[in-house]
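Here the complex is missing one protein chain, while the rest keep their positions.
Here is subunit A:
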Amino acid sequence: MAKRIDVSDLDIFYGNFKAVEGVNVSIEPRSVTALIGPSGCGKSTFLRSLNRMHEVIPGARVEGKVVIDGQDLYGSDVDPVDVRRQIGMVFQRPNPFPTMSIYDNVVAGVRLNSKKMKKNDLDDLVESSLRGANLWNEVKDRLDRPGSGLSGGQQQRLCIARAIAVQPEVLLMDEPCSALDPISTLAIEDLMTELKDRFTIVIVTHNMQQAARVSEQTGFFNLNGVGQPGRLIEFNPTEKIFSNPDQKATEDYISGRFG
């Protein structure tokens, strides 16, 4: 289920503006990989290029290769819709569908796959996904209420339940805790540690302690100046990044000298 991601010579554009340049990286299956770096250096842009969400923005495109277990994501015969069904995404702001109940939110992706499922199986899936997202006990009595009635942290965990309900191979998370309080943040970090047994997880975070706590590998993005493309400066085991990074810029950033 969990898959390996190989990125080579990836350039990412918004129209004529090159936002990210020359990314080469291999992301291990069944691990948490954190991406850190100052604002505007292209972390979100890079993350969204991994499930072809980048091209949803008019004029946005990529050059280079992203290969997931041997399959080129940007191959000419690959349907972006299929890619997104295999690679789940959790956004910075919790975004459960406000017009759907908690239950319907969880099964939204499964219903898209147009598999006809029996009510019983759906019920089981809802329970296991919500348990997987550590939300079951809090919502089991109000599954038919709108998801927007939950707290921010609960909404974010609902979004995680929605993403894992389709059994994706990779889970991308873009600053999933930045809108949450510390307790909800801890709940989601615990969750990531549990989920990495089953999924390949890539998380963008602004929170250095968070990267240190949850990830095995860390990538540091940086940019030389405004209007310049962002680059992946360093990619190393998290321990090494936080104790003895190869690059001076990485050290400056994590020791808080800029960014």
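The rule we apply is simple: a contact is a pair of C-beta atoms (placed from the backbone, for glycine too) under 8 Å apart; a residue touches a chain by one contact, two chains touch by 3 or more; residues count from 1.
Everything that follows uses one rule, which is that contacts and distances are computed from a predicted model.
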Chain not present in the shown complex, as UniProt names it (candidates "Iron-sulfur cluster assembly ATPase protein SufC", "Phosphate transport system permease protein", "histidine kinase" or "Nitrogen fixation protein NifT"): "Phosphate transport system permease protein"
Omitted-chain contact residue, chosen from A:K3, A:K43 or A:R84: A:R84
Which of A:N134, A:S148 or A:S178 contacts the chain that the document leaves out: A:S148
Residues from subunit A at the interface with the omitted partner, ascending: 51, 53, 56, 81-86, 88-89, 91, 93, 95-101, 108-109, 112-113, 146, 148-149, 159, 162-163, 166
